[in-house]
Every structure is written in structure tokens, then in C-alpha cells.
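With one protein chain held back, the other chains of the complex are shown just where they sit.
Showing subunit A:
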């Protein structure tokens, strides 16, 4: 049984709920859906799982973009209701007939809904029975699927199962889902595959009109498209991975003290004061040139099917309802543009899906082009994603911790060679400038030379460093360092950890232990701004491992990002977007050079501009 079905406006007013179903929902699944799925540009997903004490719900939704309405169905996850998608689209169609912006009560929808639910349930029943009948279509997809399956990687395996077995339970496929927002309460499932398949095998009953069928067909063929494309994508990924070389020694680095030999020369250590850290200046992280709307549009492939004149006419007349096929060329172009900016492919795809979901069915205004509408929607989405949802005012948090008489602990984590220690020193320098006493903890007890490197920074900045040499458990070193910091009243402890690949199980376990044991105030992921598709893998695996290997029920995950080598990437700022999207954590610092002052805040607006340029 359905748990509840709600209809509400984008503004947040509930217009209709089913009173018969009226059982009180446990927790607040709707708010969770909105906050951690719809507002995180994941509305292209097919379902959202919500767990609260004593309830595990699955939520499905659909938008009516022109009217600004959202339809959400909630059911117990164990029930695997098959008719929900069908029901939602029927409800959407019927309700939009009744809808009037001034109206807030729709009692007359009660009866309609009862009827729709009955019909949908009946159709689902019938579908179960008449399965053999639907075989021909099904076997075709199966074949397609099998061919693709041979070449396909893990990522698509989960989806594949869904499409070949058509009464498959959606709930089981969370494992096929790779993208995960670590901070969200629920988990989202893979992309819309069940949808088309379930519907396809529904026999043509009276409630189906031709246009709907046509839509279904186009959906199915589109899906096959993606299947045939998929293997290529996988290959691409592999090659980039293989070619990836971790550059351990950046050329002519003023701040690089990796070489233990350099340590001998420390008698000539100079206390540095290189002036104000760039964190404190009004920064423009990337070039801020204005986008020329017209110019970029002319370069875009327009909808070729329609002639210039008819599209012109339509743009003057306005009020064309946007369909998915209209959006596709513009979205494709946008996706490509994002990818040239180094946004991970998966994420560009997801964003485009989400933008499509927010535009489908909308009416195009007069004198507006599809491409500019899509562009505007994407711009808004990007701005939303990059706007931090947690405070990035570290100084404030440091002061708060100080009041409680505790040192503020920051753990720097990341893969090898991204510049953890160097940027740790920059953060230390910035904190020092604000009269905050800092202590470093050398918990990279793994890579030789790491401790010396950090010691050199500490000497130059004249701050205490806590070290216990190598071959020690870093978790214990960190603990002792924090104790030491409370004793000598340091305000902040910056913990340096060994760089580790996200797949290195023992090292990830050690990191998880360090974090669980010490409960730092901030886990800062240090990542290179140069990474492309790998950014997703790194961050999601780090978060995944931290969650899996944690012993507590509410594991500490990555809560901030430090992007390094930002000066070397020109306009390829995509990693910032990929990392923020995948982790939900904001970019707190940007490292952009080789001196201590080269630390900046991220300028969200200019990043958005650069991404869409």
C-alpha cells in the first residue's frame, strides 16, 4: 500500500494529501527528499530512500514544471510497489486540469485519486499476469542488454539487472549506485531504467493515449543509445586512469621541502613574513570576463530539425511546451562544455538530467531560445550546488572551540602528492596572521621524509610541531598531539596524514581509526584541481570508506575541501564542481601558488561563469 501521496508547490505549500491514507509519516521524509535530493541537483534520480526510526520509506516524485508543482509518493521500501510511477504520472495529468494558482483546496480530487489508484493497481496486476504476452518486447531488450553487458563495467551492472528482470525490486540496487552524497540522510538509487521497462510491458488499456506511447518508445530507444555508448565511456575512463601519473615533485617549488637532505641546511632558517595571506583579500579565483550571451549562442548547434523561420516564429509566438527532445541538443552542448572544463562525465550527466527534469513541460517564453533557457537553468543549478550549505567561517569555529577550552582540530586527508603538507603550512600561516596559535601534528608516519618536510615548515613559521618519528600508529600520535595542544593552550591543531590511494584498504582503515579516535572538528579533503573523472572516485571512496569503517552510528565524513594547484588549471575549474557535488562539502580553501600567502577563498560566482563560458 501507498503510505502517502502529496502534491505541493515549489514554494512549499501542500495542496493536497490523501486523507484516506492519512497515516502519520515517521520523521520528515519529504523535507529530507527536498533538502538532500531535489536541492542537490539529483532530481533526475528515480527514487529516494529515507530511513527514520522505525520506518524505511522509498519516495518517488514527478514535477510539473510549468505549474511549479511537485508530486511525491511514499511507500514502505519492502513493498516494491510497481504501479507508483504510473500512478504519479496519472495523478499529475489529472491534477493539472484542476489546478488553479488561486486555489488551495482540492477536495474534489479525492474521488479522482481513488479511481486512479484503483486503475493503476489493476494495471499492475494485469501486467504481472500477462507477462508471457509481453515477452517479445522484453527479449529484445534483453538481447541488447546482454551484448552491452559483456563489455560493461561494474557501474552499469546494477542497472542492467533492473532492465532485464522486469519485476525487479528497485530497493535491491543501491549497490549499483556509485554517486553518493555523503552528507545526505537517505540514499538515492540509480537512474530511471525501471520506468520505461515496467511501462512497456503494460498492455494497452484505455487509459493510455497515443502520445504517451510515443513518449515511451522514444524513451526506450534512448536508453538503448546510452547502452551502446556505455562501453566506450568505460574504456575512456580506464585509459585516463592508467595514464595518470602522480607528480610528486612540482617543478621549482619554493615551498617543497620533501627532500630530507634539505633539512641539513636548516641552520639558516629564516622566519617568514610574506605579508597578508590571500585569504584576506577580495579574490577573484578565475578570470572574470563577462560572458557575451549572443556570441556563445551563435556557436551552438541549433535544433536542426526545425527551420530557421519556424523556430523564429515560435520564439516570437512563445508558449511552446518544452519536451525532452527539444532540450536534448542544448543539454548535450552544455554537457560537452562542462566536460571541456574538466567536470567529471558522470556529474555533467547527472546535472543535465536534473536540469532536464526541472525544465520538461515548461512553456518557453516569447523571445527566448531553448539554449538560453537551458543555460539559465544550468547556471542556477551550478550556483546552488556550489553555495556552501555549512559555514565556511573557520575562524569563527576556532573561536567557539577556544571558548570551550578545546583546541580546534583539522585533519588533512587526500591521495598522494596533492600538496597536503604544503597547503597545511599555508593554512597555518593564515591562522597565525589572525593571532591564532597553531600546532602541527606530523601523523604521516608512512612516507619517509614527511616529518622532516613538515618540520621545515614549522621552523620557518615558528610554530610548534608534534612528532613521534615513523612507524607509529598515526591515530595515537594525533591523540597525543591534541593532548599536548590542550596542555600548552594551542588554539588549533593541524594534523598532517599520509597520502593514500582511495583503494588502499589498510591505509583507509588507519585513517578511519585516526578520525574516529580523535573526533576532529574538520576533516579537510585536499584534492588537486587538475583531476577530472578521478575526482569522483577519490572523494566518493574516501567518504564511503570513512562511513563503512567507522564504528559509530554517525560517522565523521569529509566536511570541507581544499583545492590545490588552482593556478595551473586555467579555465578547467571542473574539479571544484565535481568534488562539491559528490561530497556535498564546500570548497573552503584554494591553494594557488608556491608561497605561504597563496591561499584563497573560492569565488563561487566566477567559477559558475567560467564553467559556462
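To be clear about the criterion, a residue touches a chain if its C-beta (ideal position, glycine included) is under 8 Å from a C-beta of that chain, and two chains touch if they have at least 3 such contacts; residues count from 1.
Simple rule for what comes next: contacts and distances are computed from a predicted model.
Student: Quick one: find the hidden chain's UniProt protein name among "Signal recognition particle receptor subunit beta", "RBR-type E3 ubiquitin transferase", "EKC/KEOPS complex subunit BUD32" or "Enhancer of polycomb-like protein".
Tutor: "Signal recognition particle receptor subunit beta"
Student: Pick out which of A:55, A:79, A:376 or A:395 touches the chain that's been left out of the picture.
Tutor: Within the whole complex, the residue contacting the unshown chain is A:395.
Student: Of A:5, A:21, A:38 or A:88, which one is in contact with the hidden chain?
Tutor: Of these options, the touching residue for the absent chain is A:38.
Student: Of the residues A:110, A:276 or A:336, which one touches the chain left out of the display?
Tutor: Touching the chain that is not displayed is residue A:276.
Student: With the missing chain put back, which residues of subunit A would touch it? List them for me.
Tutor: Touch with the absent chain occurs at residues 6, 8-17, 30-31, 34-35, 38-40, 68, 70, 104-105, 276, 279-282, 383-385, 387-391, 393, 395-396, 398-400, 434.
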